[in-house]
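For reference, the structure is listed below as C-alpha cells.
Only one protein chain is missing from this complex, and each of the others stays in its spot.
After this line comes chain A, so read on.
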Amino acid sequence: MTTTTHDHHDDHAHHGPAKGLARWLFSTNHKDIGTLYLWFSFAMFFLGGVFAMVIRAELFQPGLQLVEPAFFNQMTTMHGLVMVFGAVMPAFVGLANWMIPLMIGAPDMALPRMNNLSFWILPFAFAMLASTLFMEGGAPNFGWTFYAPLSTTYAPPSVTFFIFAVHIMGASSIMGAINVIATIINMRAPGMTWMKLPLFVWTWLITAFLLIAVMPVLAGVVTMMLMDIHFGTAFFDAAGGGSPVLFQHVFWFFGHPEVYIMILPAFGVVSAIIPAFSRKKLFGYSSMVYATASIAFLSFIVWAHHMFTVGIPFAGELFFMIATMLIAVPTGVKVFNWVTTMFRGSLTFETPMLFSIAFVVLFTIGGFSGLMLAVAPADFQYHDTYFVVAHFHYVLVPGAVFSIMAAAYYWLPKWSGRMYNETLGKTHFWLSFVGVNVTFFPQHFIGLAGMPRRIPDYAVQFADFNMVSSIGAFLFGASQLLFLFIVIHTIVAGKKAKAKPWDGAEGLEWTVPSPAPFHTFDTPPKVD
C-alpha cells in the first residue's frame, strides 16, 4: 500500500461537526457514530458488570445472603443479555464504523443516515430492557437463552418488553450489517482488491453476512413467543400441539452463528495488532480469509451441540459432534498463523500487544474446553454445569472483550490524537489478566465436580473455589474502572500522538493525521 498525504484544506466543501448535542443526535459521520457506539457499549459493559458483581457477591459463600433467588435469576438473565447485545456487539459495530472506512480508503459509511438510525434506536431498546427491573413481577428471569416455556407460559409479564427490546436490537444489527456490506463492496479505494483488504475488514464482512442471515431468525423466534403469549398460538406449547424443543432448535440456529458474530471481528483485531508489534507481515493472510469463511459456514450446521441432552437421535448426536469438532481445524489454522507471525519477529509488548497475546492464549483455552463440550457423551455430564460457564466466559471475556480492549488501546491515538499512559495501560492489562483467570479458571473445576449453572446457592464442597472465583471477579470488575480512567485521562491529558504511533503498523488508517480529521479520504487514496 502506498501512503498518501491527505490534503485538509477543503473546508469550503465541508463544514465541521455541528455544535453541542445536535452533533451527536443528528450525526451522519462514521467517526462520530463509531464514538457513540463505543461509549454506549462501554456503558453497557459497566451495567452488565454490575449485574455480574451481584451474581458473584451472592455466590461468595454458600447459602442465601444478599438477594432473593428470583432476583438472582433476573441478574443472570440481564447480565447475559446486556453483555451480548449491549456490550460486545455494539463495541464491534463501533470499531467497524470507525475503522472500516479508514481502512479501505472510503470517505464515510455507505448509508450514513441509516447509520445514525441504527445507533439511536439502541439506547431505547436497552432503556426498555433495563426498565423491566422495576416492573411488577421483575425483569426476565429465564436466562439469556430464554427457553420456552420458561419464557412463555411461566414468564413474568415484563417478557413482552423484553421481546420488543430484542426486536429493536435486531433491527439495529441488521441495519448496521447492511451498511458494512454496502461500504465494503462498493466503497473500496481504487486498487484495494479483495485480497488486499485488511483482515479486520474481511472478518467484519463475513460477520455482517452472518448478521443478516441470523438476526431475522432471532426476530422470528421472539415473534413466535409473542404470539404464544398474547395471540393464543401454540408454537412452543405442548398442550396445543407445539414443541418446546422446537424453540431450542430455532434459538440455537440463531445462537450458534451469534457466538461467531461475537468472535470473528475479534480475530480481525488481533490479526491487525500482532503483525504490528511483531514487525512482520501477518503469516498466511489468505488462509486466514478462508479459515474465517469456513468457520462462518460451519457455524450454521452445528447448532444442536447445545442440545445434546434433549434426546436427539444417535445419528444426530454423531453428526453435530463431528461437525462441531471440525471447527477446530480452521480455528487451529488461525492460532497457528498468529503464533507463526510472532515467531522470530522483533516483538515489543505494548498494551495492545499484551491484550492480543493474552487473547491467543486464553481464547485457545476456551476453544479446548469447547472441544471437550463437543464430545456428545462427555457433554451429558458437563451440560448446564459451571464448566459451560467457564468455557463461554473464556471465549467471550479474554476472547471478545480483550480484543476490544486491545483495539481501544491500539486505535485510541488515532481516535483521540493522544497517547494513553503505557504504565497505566500495562497495569490495567495485568490486573485484568489475573482477574479473568482467577474468576473463570476455578469454574472449570467446580463444573466438572457437578455444580449446576444459574443457581443462587450451592453445596458446601464448592465453597472454596466459588470464593476464589468471586474475588477474581471483584478484581476484574474494579480494574475496568482503571480502564475508564485511562480512556478519559488519554482524551483529556494524553501526550500528543503521531499520525503513526506504532512503527510496525500497516494500513491506510495510519496515513491520516491523529486525531483523524472529521472528513478523511474525500479523494480516495491509491493502493497498489
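Miscellaneous remarks
Here, contacts are C-beta pairs under 8 Å (C-beta built on N, C-alpha and C of every residue); 3 or more make two chains touch, one makes a residue touch a chain; residues count from 1.
The criterion applied here is as follows: contacts and distances are computed from a predicted model.
Note on the omitted subunit: UniProt lists it as "Cytochrome c oxidase assembly protein CtaG", one of the names in "Cytochrome c oxidase assembly protein CtaG", "ABC transporter ATP-binding protein", "Putative ABC-2 type transport system permease protein" or "Acetolactate synthase". The chain not shown here is touched by just one of A:233, A:309, A:340 or A:421, and that residue is A:233.
Across the entire complex, the residue among A:121, A:312 or A:434 in touch with the chain not shown is A:312.
Of A:174, A:225 or A:327, it is A:174 that touches the chain left out of the display. Touching the missing chain, out of A:83, A:96 or A:110, is residue A:110. Touching the missing chain, out of A:219, A:291, A:307 or A:473, is residue A:219.
Hidden from this view is one chain, which touches chain A at 4, 6-7, 110-111, 174, 177-178, 181-182, 185-187, 190, 212-217, 219-221, 224, 232-235, 237-243, 245-246, 249-250, 253, 311-313, 523-526.
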